[in-house]
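The full complex has more chains than appear here; those shown keep their coordinates.
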Amino acid sequence: MSKLRPLHDRVIVKRLEEERVSAGGIVIPDSATEKPTRGKVIAAGNGLILAGGQLRPMGVNEGDVVLFGKYAGQEIKVDGEDLVFLKEDDIVAVIEG
Amino acid sequence: MSKLRPLHDRVIVKRLEEERVSAGGIVIPDSATEKPTRGKVIAAGNGLILAGGQLRPMGVNEGDVVLFGKYAGQEIKVDGEDLVFLKEDDIVAVIEG
């Protein structure tokens, strides 16, 4: 499979389907028809270059599971898979452990 | 329960229901049908990175009770609970003591 390299503060996410067995597991949308806004980071850029020239390193890394806004980013199908292309600021939280 | 880690100046808030017994207690919306805009901070980022590269540390911490604008942020259900995902600038005041 092709490797995708996002630039700057861009992040590529693969949506995670609901497991719906949720004794302590994460369940995000109520309805099965809504797309999940939880996903796994499959690639992240090196960080945002600020107006003053400094690098703001990424707060998310490959493998992180993240929550993002319902209307955030762009969806593009790559190798048959729908991927979500976000900027780091579209990510509202990292889900840990 | 999963732990949520917000990035930068993001804050995660759980709405606090009205107590309505309000001799000195806080009562925010008049109508029972409106969602409360008072909540408890359950997680906060490390602060905003400014254009010049400096960190602006957070003015709110986990456990703080805060007021926020009615249309601020995004609501996402996590572990069956509606959480509000804000940026620090959406918080209009911290309610102390």
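In this document, chain identifiers A and B correspond to the written order of the chains, with residue numbering beginning at 1 in each.
As a convention for this text, a contact is a pair of C-beta atoms (placed from the backbone, for glycine too) under 8 Å apart; a residue touches a chain by one contact, two chains touch by 3 or more.
Remember, predicted model here, so these are calculated numbers, not experimental data.
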{"item": "Subunit number of the complete homomer, 2 shown here", "value": "7"}
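In this text, only the chains that are shown with their structure count from here on.
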{"item": "Superposition of chain A upon chain B: rotation angle, C-alpha, nearest 5 degrees", "value": "50"}
{"item": "Rounded Å distance between chain A and chain B, as computed from the means of their C-alpha atoms", "value": "22"}
{"item": "Chain A partner contacts - residues on chain B that touch it in the complex", "value": "1-8, 10, 12, 43, 49-53, 74, 76-80, 85"}
{"item": "For the chain A and chain B complex, residues of the former touching the latter", "value": "22, 24-30, 37, 50-52, 54, 56, 59-60, 67, 69-70, 88-89, 91-97"}
